[in-house]
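The following block contains the structure, expressed as structure tokens.
All protein chains but one are shown in place.
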């Protein structure tokens, strides 16, 4: 609980100038007690969201989905179909909202861009040698510029976890700053890969580091390591964006990604957003789900609410 | 050659490591000696001394307390004949010495036997440990004068309590002499305070005293007085050891109840996480 929350706004912009200043600041952040954080997340998970609240939550969750495919086997045909689904998730129901964004590899960006152009659905591309980030900085920046040039308006970068865990915060910071510059007008989501950071203290520090360096969003995971988004990790990140806004006035978005498969899961996240950072973040501009199979479950639950009967996977598209 | 004129001893109170006379200036004739007749104010002064000694004594390591209790046994051994001369049977003195040795060994074992980890159903470290309750008022048994006295003092102090003892009114000399042993045994002043005189004068004050945490009524023979003292003790919920039966065998294995009744169990929880 150091001076973080009360520091004058101008102070924080200076932190990136020295390794020592960054380290002092990040290590001065309040600790996170693992058991307490997990209990709070579990307790929020017991909220019972029914009827009107559930309908509201499902539509919001659909609007927050970053419909994602990040496979070696992705093809133009595959990603075009996905983009089409993003625009009209439930062809049978025109009242169903479109998703927040489509998220693909840089090479697939042009194919998706054709479909999404002018739709209001954002186009996100992973970049910076996703998912490991183990490439020279110049390569990562070129990766980023290429994706933006091809039409991506959101970039999902990975941080250098090796450097972070080794305590080379300046290096991680500088990479994020450089990537942000390479993004131009595109929004930058910074993937912390929380499954590799091992502790919530690290998640809190990495969150602040990403925000200090200019990230527009902080995102949990690549989906390529065994542990992806969890409720407690997202809780810690939500607390970080809340405290960061209190300290700097700048609002940063949060994106849990990977492992969120059911409507029930998604609603737990929305409850957590509601009770941790409040309504300001209950918007696709400030909270996203990185997911693929989640969308169909949301659609099935949505149909159940409108028709009163449980639907089945045969009634929703597989793309 | 004339017989040497002996130097007689004045039997005084033992408070805060010192040997004052009763502030009331009174004494009473017992066992052919003038012994201080403690007043309510002496009882109050003794509680103040006992309270002042709690921090240091309870905060001492168990090893240190054990060493000091063993030191008491050593000192008592050296004064064996002195107690015999006071009329204490030799086997009782031996038993009293052995009792100090027995209790000395408990100091660093009772917390292990009486405390420990609790396997709670959650990600927590959870440990219970006994702690001294604080200041204990003790009514020593009228007899046996030495073994009875040692058998009530040692279990109270070995765990870190301090005591104010009302000594046997009829056989106080052993108590005052024991005080001299304690005063030369590295026992910090105030850990044991000994009052001589009438129980009816000092004990009701101790029983009602709000800065006394427990009372041991072992030596109260009168059932009505014991009940009255227990009622007084209820005012601040003192822990109570009730009177011992008249036929209590002071030579038998004492067990641990005398110690555990004067202990609090503290349980500490902490999450286990990274």
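Letters A and B name the chains as they come in the text, with residue numbers starting at 1 for each one.
The definition used in the following text is that contacts are C-beta pairs under 8 Å (C-beta built on N, C-alpha and C of every residue); 3 or more make two chains touch, one makes a residue touch a chain.
In the analysis below, contacts and distances are computed from a predicted model.
With the options "Aldehyde dehydrogenase (Acceptor)", "Glutamate synthase domain-containing protein 2", "Sugar ABC transporter permease" or "Putative aldouronate transport system substrate-binding protein" in hand, the undepicted chain maps to the protein name "Aldehyde dehydrogenase (Acceptor)" (source: UniProt).
Although it is left out of the displayed model, the omitted chain contacts the following shown chains in the full complex: A, B. Of the listed residues B:164, B:195, B:226 or B:244, the one in contact with the hidden chain in the full complex is B:226. Seen across the whole complex, the unshown chain contacts chain B at 113-114, 118-122, 124, 126, 128, 133, 213, 223-224, 226-228, 230-231, 233-237, 239, 255, 257, 260, 264-271. One chain of the complex is left out; on chain A, the residues touching it are 1, 5-6, 30-33, 35-37, 39-40, 46-54, 56-57, 60, 239, 270-271, 274-275, 279, 282-283.
Here is the rule we go by: only the chains that are shown with their structure count from here on.
For the pair chain A and chain B, the distance between mean C-alpha positions equals 68 Å.
Residues 33-36, 198-199 of chain A are the ones touching chain B in the complex. Residues of chain B touching chain A in their complex: 122-124, 271-274.
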